[in-house]
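Dropping the structure in here first, questions after.
The complex appears here without one of its protein chains, the remainder shown in place.
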Amino acid sequence: MIMTMVQAINRALAGEMERDDRVVVFGEDVGRDGGVFRATDGLFDKFGPERVMDTPLAESAAVGAAIGMAALGLRPVPEIQFMGFIYPAFNQIVSHVARLRNRTRGRFTAPLTIRTPYGAGIKALEHHSESTEALFCHIPGLTVVVPSSPYDAKGLLAASIRSDDPVIFLEPTRLYRAEKQDVPEAPYDLPLRQAAVIREGRDLTIVAWGAMVPVAHEAASAAEAGGVSVEIVDLRTLSPMDRETILASVRKTGRALVLHEAPKTCGLGAEIAATIGESALLSLKAPVMRVTAPDITVPLPKNEDLYYPNTDRVLRAVRKLMEY
Amino acid sequence: MIMTMVQAINRALAGEMERDDRVVVFGEDVGRDGGVFRATDGLFDKFGPERVMDTPLAESAAVGAAIGMAALGLRPVPEIQFMGFIYPAFNQIVSHVARLRNRTRGRFTAPLTIRTPYGAGIKALEHHSESTEALFCHIPGLTVVVPSSPYDAKGLLAASIRSDDPVIFLEPTRLYRAEKQDVPEAPYDLPLRQAAVIREGRDLTIVAWGAMVPVAHEAASAAEAGGVSVEIVDLRTLSPMDRETILASVRKTGRALVLHEAPKTCGLGAEIAATIGESALLSLKAPVMRVTAPDITVPLPKNEDLYYPNTDRVLRAVRKLMEY
Amino acid sequence: MIERFDPLKGERLRVLDEDGQAVPGLDPNLSDDLLRTLYERMVQTRAADAKALKLQRQGRLGTYAPSVGHEASQVGLASAMSRDDWFFPYFRDLGTFLTLGYPLADYYHFWMGNEAGLRTPDGLNIFPISIPVASQIPQAVGAGIAAKSRKLGIAVVTTFGDGATSEGDFHEGLNFAGVFRTPNVFVCINNQFAISVPRSRQSAAATLAQKAIAYGFPGVQVDGNDVLAVFAATWEALAVARSGGGPTLIEAYTYRMGDHTTSDDAARYRTKEEVQQWERRDPLARFRLYLGRKGLWDEAYEKEVQAAASDLVEKSVAEAEARPPASVDDIFAYTYAEAPPDLNAQRDELKASLPEGRR
Partner (left out) sequence: MIERFDPLKGERLRVLDEDGQAVPGLDPNLSDDLLRTLYERMVQTRAADAKALKLQRQGRLGTYAPSVGHEASQVGLASAMSRDDWFFPYFRDLGTFLTLGYPLADYYHFWMGNEAGLRTPDGLNIFPISIPVASQIPQAVGAGIAAKSRKLGIAVVTTFGDGATSEGDFHEGLNFAGVFRTPNVFVCINNQFAISVPRSRQSAAATLAQKAIAYGFPGVQVDGNDVLAVFAATWEALAVARSGGGPTLIEAYTYRMGDHTTSDDAARYRTKEEVQQWERRDPLARFRLYLGRKGLWDEAYEKEVQAAASDLVEKSVAEAEARPPASVDDIFAYTYAEAPPDLNAQRDELKASLPEGRR
C-alpha cells in the first residue's frame, strides 16, 4: 500500500498491538485526538482506552509508568509529543530505563519503546525542532533508532517494540509526509543494529540518518553528475552503532563525510569520525568531514533553514574532500 | 595556604560572596550542614540564610529558581548534590539556562554556576559516580568546567561565578581530598576556555581532565622511565573547548591519547579525536586512541575499579601507540 | 475576599453574573477610566488574536496559539499588576502582554518566527514566553525569592494552563514558594483542555485551586470570564504578596474558545454544543452589559474602541513585517557573551556557503 511515513508508523503500531496484546500506547493526546501528527489515529477506537491511554501532561510520569507497566508484563510504547519535551523524562530514562536490566542482573527489564518526533524543517514552534540523539547514544543500555523512509519506519518500529531492550525511536517530522512509498500491509520487522548501504559508490562515503538521508541522496546525485561517485550509509540504528558497515564502506571509498542536523560538537558525527580514525586511518585519503548544524540553538522558523545542512553545504564538503 | 580541593572550593565560594553581594549559594543541605562534602561549610553562619539557602529536595526547581534569581540581578550558585541527580533538572538546563541569552537576544541572561560533584572512585552508592560531562558539552550556550587541582579549582570556580555565561562546574569527588596544595588566600581567577599543558613531552600527547589527570601523570612518569616522553594537556574547560592547545600539542608529538572516565561512545573523547582527525591528520603517526570506561553503567563500589581507566590501561595504550 | 471562597466547598469567586450584574458586596468599584481601559484591552486582545489567525492562514505568521475566550483572565490579571512587578508568561498570553505594555509588533514578530520578538523592551519586567509546559513556574519562584531577599516590595506573577498543573515543575515551584514564603501569584488559566485532554482527565482533584493546600498557602477559584473577579482576586493576592504574606494560587475557570493552535482541530475531541454553551458566557459580552448598566458603553463608544483596536493591530503587523530578517550574525551572536573562535569559524563558513542576499 502506498503511504507516508506517519501512516507507516500508525500501521506498525496497529499491527504490533494486534499481534501482541501486551502492547500499550500512551501519552499526551494519543487517544481520542490520535496524536498531534495523527500517528496514533484510530488506535483508540480500535483498541479501547485501556490500551491507548491519554495521560496527564507529565513526561517523567509517562516514562516512569512505562517501567512499572513493563514489570507487570506489558510492552509499553509511550509517546513524547516532541523531542524537545523529552528532557523532563531524562532522569527516568538515564537512571532507570537504561540500566534496569543491569542493576537487577536481568531480573527486571524495560522492553519499552519511547517514540518521539524530532528534527527541524517543518517551521514549528520553539523547542519543536530538537535533534539531540547523541545524548541518548552516550547512555549505555539504550537503543536509538531513526528511520528515513516509510518502509523502514514500519519495520524498524515493529522491531523496536519486539525488542527486549528499551528503544528511543526518533521520527523525523520533516519526513512524516515528505514522500510516499509502497509498504506491505502485513506486519514485518527489520533488523536493529544494522546500517544499510542505500546507494553504492566508489569515491566517498556519506553517513547519514533520518531527514538528512534525502539531503545525502540529492547531494550524491549532483556529485555523480560532476563525476564523483558517492556511497550512502543510512545508519538506521544509531546506538549500538553498526561500525562494521561504516568502516567497510570507508575502507572502500577512502573518504568519509558525516551528515547530521544536530550541532557539531559532541554530536554523533564525532563518534563516527573517531571510529573511522581509530580503525580505518590508513584507508583515509582525506580527513573525515562533518557537515552538521552549527553549535547554536535551533533558530525560530524564519531562520531554521540556516541551521540544518542542505545539499549545497554537502556538495561544498564533497568538493573539499575530493580536492584534499 | 595548604589545602585540599574541597577546601579551595569552599574558599572560592566565600571569596566570591564577599567580593560580590549578588552571589547566592543554595541547594540540598548546603546551609546548616555545610554540604555533604562540606564544600559550603561555614557559609551559612557567615552570610546568613538569605544568601546560603537550604532548599527542598527538588533539582528542577533549584535550577529553575536560579534563572529567576538571575533575572532579578543575583548571581546564583546552586549545588546539585551529585551529578547523578542533575537529570531531574535537565529540562531547565537544556531548554532554558543554555539558551536564555539567545532566545531573548541578550535581554535576559543566566549568569549562574551549577556546581556538582562528579565521577567515580570513592566507593559511593549507586548513581553517585556519574561522569556524563559530554551531555552538557553537546548543548550550545553552556560552559563546562572541570578542575584537577586545588589551585585550579579555586581560580576556575571564581572565574565561573564571574562569567556572564552559565557554567556547569564539575568537581571530581575523587580529588576532593586526594592531594593538598598551596593556594593563595586572596581571591583570584583563572581564564576559562584555556587548556593547560601541565607536562611537556615530545612523543605523545595525553588529553585529560578531572580525576584522570593524576592517572595521566602517573602513566607519563612510568612511560618516561621507559623512554617515552609524554605531554599532558589538562582541558580544564571542556566546552567551549580549547582546540588550539590540543592541536598544537598533537602537531608537535604526532600521537594522541584521550583519557576519560565516561563511557567511550559519544564521550568527549570522540569530539577530541574527531577534532584532531579533522585538523591535524597529516601530523598523526598513529590513530588517536581513546582510553575510557567501557559502554556500561558504572558498577557498584565492589567493582568500580574495573570501570574507570587506571595507569596500567593507559600504559598499554601508550605502548600500542608507540609501536603502531 | 479570597478566603471567603473555599475550593473544597466548590465555591468560586464571581463578581458579575451572566447578565453583567455585579454581586452586591463584591464589586471592586473601579473608576470609570479603569473600567473602560479593561474593556478596551479586551477588545484589542480579541482583535489582535483574530488578526494573528488570519495572518497564519495567509502564511504570514507561524503556528499560533489563540487567546480567544481568555481575554477577561488575561486583561484582569495584568491590570491588577503594577509596573514594578515581574511577569513570567506561558505561550497563550496575548492580553496579558498587551496590558503590560509589551509591543504588539514584538509579539507578532515572535510568532512570525523571529527571536527578536522575545527581546522584551528595556524597562518592562516580562520574561520571555515559555513553551515547555510549566517550566516558567520555578523561574518565577526564583524571581520571588530574589525579590524577597532584596526587599524589593514587588510581586511576581506567572501564568500557566490546567495541563501545566500535572508537570513536576508546577509542584516543585509552588512547594518552593510555600517554603520560602515568596511574593508569588500563580494564575492557572483553566481553559478545560490541554490540547485534547479534558480537565477531568488531567487531575482527579475537583478543583485546581485546592492544589494550593499541598503547599500550605491559599488557593481560590475565580470565574475566568469575569474580568472584575480576576482583577479583584489578583489585586488582593498581589497585595498579600508584596506585604510579605506569601503566595497565592488563583484558578481562572474559563474556556479555550479556539483550537489549541492553528495546527489543531478541536472538533476531533469536543462537541459543538459545549462550545456554544461557552459562547453564551463570552467575557467581552458580559462586561459590555455591566458597562452598559453603568452608562459607560454605547454603540458610538464601541465603534471607537473597535477602530482603535483595528488601528493598533494593522500598525503592529506592518511594523513587524517591515523588520529585517535575522542575519547569520544574529543567530550566532547570543550563544555566549563572547563567542569562542570555533563558533565564529562556523559562522563564517556558513556565510560563505550562502548566497549574498541571505548572509
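As written, the chain order gives the labels A, B and C, with residue 1 at the start of each chain.
Rule of thumb we're sticking to: a contact is a pair of C-beta atoms (placed from the backbone, for glycine too) under 8 Å apart; a residue touches a chain by one contact, two chains touch by 3 or more.
What you are looking at is a predicted structure, and each value in this text was computed from that prediction instead of being measured.
> Give the labels of the shown chains that the missing chain contacts, considering the complete complex.
For the complete complex, the undisplayed chain touches A, B, C.
> Using the touch definition from the top, which of B:G15, B:G34 or B:P76 touches the missing chain?
Residue touching the chain left out of view: B:G34.
> Can you work out which residue in A:G31, A:G64 or A:P172 touches the chain that's missing from view?
A:G64
> Of the residues listed, C:L34, C:A206, C:A239 or C:A345, which one is in contact with the missing chain?
C:A206
> Among A:R11, A:R32, A:R101 or A:R115, which residue is in contact with the omitted chain in the full complex?
Considering all chains, including the one not shown, the answer is A:R101.
> Just the residue numbers, please: which parts of subunit A touch the chain that's not shown?
24, 50-51, 53, 55-56, 58, 60-74, 76, 88, 91-92, 95-96, 100-109, 140-141, 143, 163-165, 193, 240-241, 243-244
> If the hidden chain were put back, which residues of subunit C would touch it?
8, 165-172, 175, 178-179, 181, 201-206, 210-211, 213-217, 246
> Tell me, which residues in subunit B touch the chain that this view leaves out?
Where subunit B meets the chain not shown: residues 28-29, 31-34, 36, 54-58, 60-61, 84-85, 87-88, 123-128, 264-265, 294-297, 299-304, 306-307, 312-313, 316.
The criterion applied here is as follows: only the chains that are shown with their structure count from here on.
> On a CA-centroid basis, which chain has its centre farthest from subunit B's?
Relative to subunit B, the chain with the farthest C-alpha centre is C.
> What whole-number Å value describes the gap between the mean CA coordinates of subunit B and subunit C?
So the centroids are 40 Å from each other.
> What whole-Å value do you get for the distance between subunit A and subunit C if each is reduced to the mean of its CA atoms?
Taking the average C-alpha coordinate of subunit A and of subunit C, the gap between them is 36 Å.
> Could you check subunit B for residues that touch two or more other chains and list them?
As it turns out, subunit B has residues touching two or more other chains at 60, 88, 91, 95, 102-103, 140-141, 240-241.
> What positions in subunit C touch 2 or more of the other chains?
Correct list: 115, 132, 168-169, 335, 342-343.
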